[in-house]
Structure formats: C-alpha cells, structure tokens
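Missing here is one protein chain; the remaining ones are kept as they sit in the complex.
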Amino acid sequence: MVHAVGNVPVREEGVSMTAKAIVNATVIDGTGRPPATDAVLLLDGDRVRAVEHASVVLPEGAEVIDAAGRFVVPGLMDANVHLMSLVPDFVLRYEDRYAELIEEAAQITLRAGVTTVFDTYGPLDALLEVRDGIERGERIGSRMFVAGQIIGYPGPLSWESLSRGNLLSQATVDRIERRFDQGRELALELAWRTPDGVGRAVGDYIERCGVDFIKYAACMHDVPLIVFSEPTQRAIVEAAHRAGLTAQAHTMSVESLRMEVEAGADLLTHPNVTGSEPIPDELLSVIVERRLPSSALIWTEKYRAYALENWSDRERVLFGEPVYENGRRMIEAGARMLLTTDGMIPGRRLLRPPADNGPVAAGPPDHPFELGESHFLWFVAAAEQGMAPMEALLSATRYVAEAYGKDAELGTLEPGKKADLLILDGDPLDDVHNYRRIAAVMKDGVVVDRDALPARRILT
Amino acid sequence: MVHAVGNVPVREEGVSMTAKAIVNATVIDGTGRPPATDAVLLLDGDRVRAVEHASVVLPEGAEVIDAAGRFVVPGLMDANVHLMSLVPDFVLRYEDRYAELIEEAAQITLRAGVTTVFDTYGPLDALLEVRDGIERGERIGSRMFVAGQIIGYPGPLSWESLSRGNLLSQATVDRIERRFDQGRELALELAWRTPDGVGRAVGDYIERCGVDFIKYAACMHDVPLIVFSEPTQRAIVEAAHRAGLTAQAHTMSVESLRMEVEAGADLLTHPNVTGSEPIPDELLSVIVERRLPSSALIWTEKYRAYALENWSDRERVLFGEPVYENGRRMIEAGARMLLTTDGMIPGRRLLRPPADNGPVAAGPPDHPFELGESHFLWFVAAAEQGMAPMEALLSATRYVAEAYGKDAELGTLEPGKKADLLILDGDPLDDVHNYRRIAAVMKDGVVVDRDALPARRILT
Amino acid sequence: MVHAVGNVPVREEGVSMTAKAIVNATVIDGTGRPPATDAVLLLDGDRVRAVEHASVVLPEGAEVIDAAGRFVVPGLMDANVHLMSLVPDFVLRYEDRYAELIEEAAQITLRAGVTTVFDTYGPLDALLEVRDGIERGERIGSRMFVAGQIIGYPGPLSWESLSRGNLLSQATVDRIERRFDQGRELALELAWRTPDGVGRAVGDYIERCGVDFIKYAACMHDVPLIVFSEPTQRAIVEAAHRAGLTAQAHTMSVESLRMEVEAGADLLTHPNVTGSEPIPDELLSVIVERRLPSSALIWTEKYRAYALENWSDRERVLFGEPVYENGRRMIEAGARMLLTTDGMIPGRRLLRPPADNGPVAAGPPDHPFELGESHFLWFVAAAEQGMAPMEALLSATRYVAEAYGKDAELGTLEPGKKADLLILDGDPLDDVHNYRRIAAVMKDGVVVDRDALPARRILT
Partner (left out) sequence: MVHAVGNVPVREEGVSMTAKAIVNATVIDGTGRPPATDAVLLLDGDRVRAVEHASVVLPEGAEVIDAAGRFVVPGLMDANVHLMSLVPDFVLRYEDRYAELIEEAAQITLRAGVTTVFDTYGPLDALLEVRDGIERGERIGSRMFVAGQIIGYPGPLSWESLSRGNLLSQATVDRIERRFDQGRELALELAWRTPDGVGRAVGDYIERCGVDFIKYAACMHDVPLIVFSEPTQRAIVEAAHRAGLTAQAHTMSVESLRMEVEAGADLLTHPNVTGSEPIPDELLSVIVERRLPSSALIWTEKYRAYALENWSDRERVLFGEPVYENGRRMIEAGARMLLTTDGMIPGRRLLRPPADNGPVAAGPPDHPFELGESHFLWFVAAAEQGMAPMEALLSATRYVAEAYGKDAELGTLEPGKKADLLILDGDPLDDVHNYRRIAAVMKDGVVVDRDALPARRILT
C-alpha cells in the first residue's frame, strides 16, 4: 500500500536502501512492449532489477509495495522547461533567489510525476547549483539537465518585444544578463563572428560551464530573423558533438527549421512553430524519416478555442493555424514527438502585454505553459490530434531519454535503469486523464513525499 | 574609558540600566550655552540626569566613563533621509526585503553618529516595522520618525523622469506603488479633489497608518508643476495639526515654496531648490523672520566644482547657481537651517541616467546624498558658506528636534532628555572635521557597538 | 432671392458695396428680443443699417434679397476652435503648409455658418497670416481671433500623453515647438518664474506678437497638475487687461477652475471638465452669479452613449459622468454658456491612441470635435440638457461677442454692427436642426459662395 510507505527522507550517506518490490501491478515499461499485468517490479537501491511474473520469489527483506489494480509507468520526462521564470518581473524581483525558485519549480514538476526535466534556457549558475544539489541528494526535485544560455540569444531583459525604457540602470541589466549570456560571450553579438569563431565559443562554454546539452538560436524570438548561417550552425552542432553533448535549436520559421535539420541538430525545438507558413512537405518528410526528435508545442482544443478569441494579431501570426496544423501533420505522419511544455511558473501568456504576465492574472483554460500542469494537457492534446496511447507514453519517456542520449539510464523500466516511476490509479493507455491519478511518484528508487512539496513556496 | 564599555546588548526586559557618569569631558549641550569644560554628564537609564561640575559626587554604583580630552555633544539628527533607496533597481530587486535594507541604513546612520533620522518618503509598511522594532529594542538603529508617502506624489516607479517601457507587468508596478501611495489614495490622483476632500484623505492616512509627520508635494519632482492649490495645502497642514503632527512640503520652485509658507507648513523641505529663479528677497525675509525650519540642501565647494563640470543640462536647470546662492543667502540672513542630507544607500546621483545609479558606479567627490557620510559633509558646506560653529551644531540637534516638535525628549543634553549623545575626539566647534572623530555613540543611554554595525550587510 | 445673388467676389479696393435689403424674413436679431416677422433687414456695405417693418421704403438702388419664409440670425460664433490640427501626424506632415490648412479650416467653418471663430491654441505665425489675409480681404474664411500659444503649455509634440521615442531629431521638435511657444518663452518652463516675471513675459508676448486674446494653462492637459499659482494667474490676467485683451484659462480640475475664477479670468475654458470631481455648489454659484462666460464642452446623448461604451479608462476619468453633470447643472442654474466645439479637422478622438487619430479612421457618432459639424451638434446637446431656444441662440452669438469684448461690432443684428448673418430655411427657435438648413451665409455684408468652399482641399 502506498500509504504505508511513510515519510521519505532525503537520501543520506549511511542510509541503507533495501530492495523493494512493487507487486500486483500492471507494468508498462516504456519500451513499447505490451503492458505486463499482475507483474512484480523488483528494485534494488536506485535501480530497476527486473520486471517479473507474479510468481517470482521476492528477495529477502524486500519492502513490498502492493499496487493492486494500479499501473506502473516510467517517470515522465519533459523535453523543454524553464524552471526559472523568464518574465522580467520575476527575473528582477528574485535576482537573489533564482536557486530557490528553480528548486521550487523542480519540486512542482516532481510532485506532478515528471521525474526528469530538460531546462533549455535559464540562469546557469543557479540552475547548476540546484541540479547538483539534487544529484547529490541535498535537495529534492526532478532530475535536471540544463543548457543554460541559448547560444546567440538575448537575455530575458532584452527580448525584441520588450521596450526597457530607462527604468533600470545599465548596471542592473548587465548584471542580470550576464547570468544568462556568460559575460556577453554567448549573446546575440556572437553572430558577428565566423563559423569557426562561434564553434570555439561554444566549445569553451561547454568546457568551462558544465552544461548537459546545447541549445542555440537558429532564429530570433518573434521575428523571422536568422541568427546563425548554416555553416555556423554546423560548427555549433559539431562543437556539441565533440564534447559528447546533443544540440538543438530554437527555430520559428520554415527556413530556420530547415537549416537546423541540415546542420544535424539532434533534437528540434518546437519545429511546428513556423508562423504563418506551413512546414513544406519535403521538409516534414525528412523530419519523419530521420526520426528527428521533435519538441513540438501541441495544445488542447479548449486552449485553441480560447486562443482563437483572445490572441493578439501578433500572436496569431506567430502561433496560428499553420502551427496547429504542423503539429497535427507531424503526429499523423509518425514523427518522433517528445513531451514538451516549455513551461514556467507562473506560466507565461505567450506574448501578452506585461500587464497580464503577473502572477495574479487569471490564466487561460488548459494553459499550455504551466509547470506541473501542462504535461497532463500535452497527453490530452496528443490524443485529440490522433497520437496512439502507447506512442504518447513513449514520447513522454523513452523517446525523450533517447533524444538526449540518456537512455542508458532513463526512460524505461528495464533492468539496470534508474528506478524513476509512477504508480497510477488508472490505465493511462485507456484514458489519458489517468496520468493525473498519481498514487505515487518514485525517483531513484525512493517514493516521493508529494504532500511535502514544494518544501518552500515562493511563487506557488 | 570608552574601550571599557564592552559589548552592548540590545536592551531587554529585566536588564537593569544602571546610572552612568561621563567624566572629564567638555560638554556642549545643544542649548546654545557655551561648552562646559571638565564637566560630568550624569545619566540615569536612558535619560540625562544632569550636567555637573567635576566636583560632583557620582551616584553610587554608577558606571564611570572617562572622556578626558574629549567632547560630548547631543546625538545628531538628520531632518530628511530616505532609509529605503528610491532607485527603481533597488525597489524592484529588494521588494521582499525593504525592512532589511531600512534596518541596514538605520545602522549605518547610527554608527556615524546620527542618533535620530526623519524619513520623509518611503514604503510605509517596512518603515513602520523597523521604526517600531527599534523603538521596542528588538532592532538596532537610529531613532526613526517616518512620513511614509509624500501626499500627492508618484511612487518610485512613476517619476516623470522615468520611462517605464513595457518591461514590467502592471501588476508589479501596482503592487509596489501601493506600498507607497497606500492603494492610490495618496498618489497624484488626489489632486483632482477639493481641499476638503484632500484634507479628509490626509486625516484618514494619519489615523489609519500611524505616521509621525506629514510631507506633501507642493510641486512635482523635476518640472515646476504645482500639485495642490493654496487652500488644499492649508487643508493638508490643518489635518496634520489636528492630529498633533507637523507638516512639510516638497517644493522645487519659488511659487510652490511661497505657497507652502503661506499654507503654514512647519518645516520647509529643500526651500533653496527653486530651479533657475532665486528666492525673492521678500519671501526670504518671511522665512527668516518666522524662523521657519529649513531643510536646505547645501553642498561642499568640492562637490560644486564637480557638479559644474558633470551635471546634465537638466540638472543645471534644477540645481544650478541660484540654488547654491539661495543656500548661501539663507545662512547669511540667519535662517533657521536644519542638518539635511536627503541621503540614501547608495546615494543617488541626482537625475543621472539610470546607467549611473547602480551601486558599482564611482560616486562624485563629497557625495551629498550618501547616508552615513553626507551629514559630515553638511558641516563642511555650512562652514564654507559662513555658518557659525555653534549655529551648525544647533542646526544638527536642537533645531531639528524643535522643528519636528520632538524637543521635549530630544535635541539637547538637558535633564530628562533622552541620553543620545556623541563623544568626539576633537572639538567640533573648533574644526567641523572633528564630527568624524567619534569615540563613542550613545543612544538611550547605551553605548552603541559601532564595530558590529551594520549587523547584516546587503547594500554596503 | 438668394439664388439670384450670384458669385460673390472677394472684396477688393474700389468695388462699391451697394446697399442691400433682405425682405420678407423673420429676423431674430441676437439681442434676445422676440423675432420680428415680415421684417426688412437693411445693410449698408459691410454693416447693418436697421431692422425695419415690411412697410419701409427701400434705399434707391438697393439689392433686394427675398427671404420669404426664411429666418435671419446673426452669424454664429464659436468660442473655442483649433483651426490647425494639433495631432502630431498633421503637425509634422504639414509643417510647411500650416497656413493652407488653417485657411481650409476657416472656410469649412464659414461655409457651415460660423462667421467668427476664436482660435485658442495653434501656431501663431500661420494663424496671424491667415487672420490678417482674411481681414484684408485677400483670403476667404471665418473672421478669426487668435491666442497663439496657451501660456505655460507644452507644444503639440510634448503633451504628457505622448511618448516621442527617438524617432525625431531634437532639431525638428524644437523647430516646430517654437512656432507654438515662441522660442520656449511661453512653454511650461515659464512656471519656474515669479508672478511678476510671468506677467512681464505675457505682456511682452502681447506687445510683440499681436494676439487678440490670452489663454493660459491653469493646469495641464490630462493630469491634475497646476501650472501657475493664484498670484501668477492674476498677473497673467492683469497683463492681458492692461493691453485691453481678455484672458481665459485651460482648466481640468475643480481647483484649477476655482483659481481661474479667483484670478479674474474673463471667460472659462471648458469649466465643466473637472475629471471625477463635480464642481462644488459654491463655486458653481459664483460662476452663475458673476455670469462668467463658459466655454463648456457639452455633447449629445448619442455621443454620450458611444462614449460610455468606447472610452478608455483614462478618458472616463477625465471626461466622465461628473463632466456631463457639470454641464447640465450649469445650464439648469442659468450659467452664461458659449457655443464651443474645441473643434479641429479632422476632429480628434479625445485621448485615443494615435492609431485612431488618422484621417481615415471612422469617427464616433455626433463627433463633438469636428469643425464644420460639431457646432450644429452643440445646439442639439444644449436642447437635450434643457437650454431654452433663445438662450442657445444668444450663447452662439451675442454672448460670445460680449465674452471676448467684441460686442461693439459683432454678435447681433443691430445698427452699425458687422453684417454677419445666416438665412435659414427653418425657425431655429422651433427646432435646433434648422441651424443646418442654411440658405445663405453673409459675412461683411457679402453672401458667401458656399459651394466654392473650401477653395483648396487638403484635409477634407
């Protein structure tokens, strides 16, 4: 019984992790194999030992968790989040508390079943501090992999859509921006340089900063301007590969997407977002055939109805009908989709005027950018747009692990993998809403005390 | 011996304050009487008992402080400070820590010999929290009296000289502004109302908020626009008087100054600041004859030389030659001057572009707005402009107490008054630089552990 | 017969103006006397000779105009117009053609029966050029009286509600602003000075520039900030009076209105516009009792319904219910109202965002600021709010002439007055819509060729 598990301490040295057995469950192991009913999932410390038949003899002294009638799936993995809000209000107010906010967000996601998150843009120092704290067991939260700066991107106080006025001193702006662009070395100005020069800068960044993967700006945020030429994009991807990391690109137009694909990116960030121009069939075919992992932004019908009524003209241009259709076409064509929310706390409202970005404003229905919530909606949207239930599960687990090269450890419930899993009260293959019916979240073989999260509430 | 006093705990219930005697000192008691050499200053708990001749018999058990060769003066009183920085960078960044910053600032001033400060504009909730904490002995810092909002003034994110762009959400701006204008009740919009209506709003503010005195905007900050008509100004002053409080006005033009005088204000805030128009002789005569306490901004020759070279055109208009001359004329004519810094931490740079307002920028020489430092410079400036040494001392003590109606308790070293005092290593009447040579600061009869201040450094 | 009058040349030297007789008309002479039916209006050159009974013997050779069934009233007088648009788009685009636009506007008003306009704010050089051209008979248009700059007011590129960005060079801004503020002598900066100083500046302006009356800013445009103190306002009024001119003030709050009244202004500019605060009864009584001419902005119910739905929050604050009620109360109390449109071409949309200020945007119904149209709507609004028909006529003729001290020449159809008149097809006292049914407009005793106006269309 889950309620018998009791309070779960942060793992400490000297605390023995005994063997565990989750019994009587239906196990969907994330490999794509059919669900194993009446199965026993054996864990050894922070690892999966095996999935066995009910008749297996349990290890002596094993803690038994009875999951009768329940469903076990791998812990969910979100391919694109921003644990630190990028809204200027928060970036300014919490300048001295980024790590606290990031930890809070990582606990919100963990509580909601997302055992691993890939943070694709944020203040690197604070992200690394929390990532490492969680890794060392000194902090609680989803397993984090971080990119830090989007190579060639402006910082959060410099997006094109912002007019800064003269409210802030340049010293403040610089101090904050540098936490993103690492002393302007990785800001937009990088685009002045040659492919070689940019490749070297990225190599230095990887070597110096300890990031887990690379994300670069193939284009800007809300205008179709290209940041890096194709040779430069290739140089960035190669620099990542030389260091054994994956590379992905922020793209928002059909050409920047095509360039990313040709540059050899390992994962496509929101490839369906191409403004008012649909992805050409030929390019879509390449994406499908190469099984390029796609962090597409797909949103529910309910949100879509809201958006059609409430979006500004600019938002319609950037995120309108072709974007929706691109997502649908990708699913239909069998593209390799990844669970992706691009979520923050509080969820941003696309390009809403700042007046609406404050924490108190009521959000839209089925808000697609709210950490801890939007991944559930992703399953709804995927189903609405025709994705098969098992494919959706894989998109939220194994595919993400593979896309980021983390499948040796994560993504499935196979022997030797990390024991990150969810116990659900209903069959998620039967009804996507069952992803919400979380009986337990286990990370590193330990049941998470979800009621205790977040430990310190600042934004939630 | 001062060094024998040891560590001074925050006063607690049950700790007996024994009698103290400061012996062998020259006492300048702040009444204007000549210094008493070889005097004994007797204290009883937090009060002054008497100033006696060396021959007096000390009370039994009295702690004796030998101040041979030293000079005792009343604790300094700054008539106009802003313990919380009003620079937007800080207002935003420290939104959750205003009280901490205010406490830090109040410790910086206390350490520097300013035992009492009058905070004339700031976030009321945090100011009251610190004021009351100090009053109850739970916090350490200068004795504080606070005005909160300048009636009819914009908040720190809305000064005319700022362009906010669209960086911040309206929610953030509103949230912060409301800590100043008390829910917009006291912002510029108040100026739509009739004199009666404004008077009532001020009465409500006093009754509801527990402020110590009232400051209103007779005119705006950097344009010569008048906020309140004469009848309205009278209604504000009367509302303050009905509640037993003093009233003062922010003025920046000759007409707004004249209006304040006619409205019966008790204290004039920077009356010498009248832009490019000198104070008319007739108005100056009224100010002198009525002995209207004047928080004039007077600056050293060294700063003036800097300013003449470095100020922007706009600053020259607002703070140029007539402003300097007004100050000099006031001193010459015998106006009732008060020690005034208008200081903050870090000291603002007048209307400098925000780029220069950050904490790291090198300040000007003899920076006139730096808390903990600028009051020393005030004495230098006053001397340069012809103020007699004893007059300067009274301007920094008794006159301030009288101007704010606090002379029953503060301002001089007379029997029954609060034992707030400085022991100086040199005679301040001989050389104004001796105000810096502080051997000890005593507040409420207790020697301040200056080395321990500020207890927590955030901005300093 | 009007149609027999033929083409009317611009008056030239040497062209003899023969006597004229308008016969068979009902003459409403603007004095307040009952209409004279079956009357004969005798004109001599540009002057009225007499109103006689039908039986009078006509002067030999007199041109006879048969106005059987028609109604003759004095030419209408609009107490507050802006012949040159103040919208930045036009101010910039037509910088070299202000005089042409002003002439076009003066022809639009003349065609619509407004034989005299008082222009209360605009580029003085161009206004004087057109005014004098019309006066000399070299141009055609309504008789113009001009104030030029509103003393103490910002120019059209500097209103508080505008953010200029860095689009324009300072040289362009200065060049244009100086056409309004006469080299910054009369801009907001004037408010730094003493009452005497301001009075002298106004005296100089009158002497140097040849304006017809004075308007000053008692307060700013869309915030309740006072520009000039009461003594300064008095000094301005006195400077005008010394030169034999009238003075009026732009006011937008109850206190600035009260100050204007106390300063002795001769005419009140939109006294009903006091934001969200109703005019206090006492002040209203003074206005009524002193018969202070009031250029109130009163608008039709149809526009009011539109406004209630379409106005921004800011417009609601500035022009909402109390403003409407003030107007109604003034009419009810018998205040001395003047026909006032504050009109331009194209009519501005209050404080609408500039996007809506372009000439192509569809206007609101019963647009109250459209020259050539809005004065007709004023009669409708006045009737809706209870003004008696004869009072409305006087408000549009004699009262305006008296308010500006022009009643020796204008405002009524009495012997010796200027022969400015309208021949209407219906009785305006019976139905205010009859003011639109213009059979003929006569100015200076000459029938205006309305079909030929405007002679050159730029904005219309």
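Letters A, B and C name the chains as they come in the text, with residue numbers starting at 1 for each one.
Here, a contact is a pair of C-beta atoms (placed from the backbone, for glycine too) under 8 Å apart; a residue touches a chain by one contact, two chains touch by 3 or more.
Just so you know, these numbers come straight off a predicted model, no measurement behind them.
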Q: Over the full complex, note down every shown chain the hidden chain is touching.
A: A, C
Q: Specify the residue from the set A:P195, A:G264 or A:G363 that touches the hidden chain.
A: A:P195
(Q) Just to verify: which one of A:M84, A:V227, A:L297 or A:L371 makes contact with the chain not shown? (A) A:V227
Q. From the list C:L92, C:C209 or C:V288, which touches the chain that is not on show?
A. C:L92
Q: Considering the whole complex rather than only what is displayed, give the residues of chain A touching the chain that is not shown.
A: 163, 188-189, 191-195, 197, 220, 223-232, 253-256, 258-259, 274-277, 280
Q.
Using the document's contact rule, name the residues of chain C that touch the chain not shown here.
A. 87-89, 92-93, 95-96, 157, 162-172, 175, 353-361
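The working rule: only the chains that are shown with their structure count from here on.
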**Q.** Most central chain, judged by mean C-alpha position against the global CA mean
**A.** B
Q. In whole angstrom, what separates the CA-based centres of chain A and chain C?
A. 66
Q. Where the CA atoms of chain A average out and where those of chain B average out, how many Å apart are those spots?
A. 53
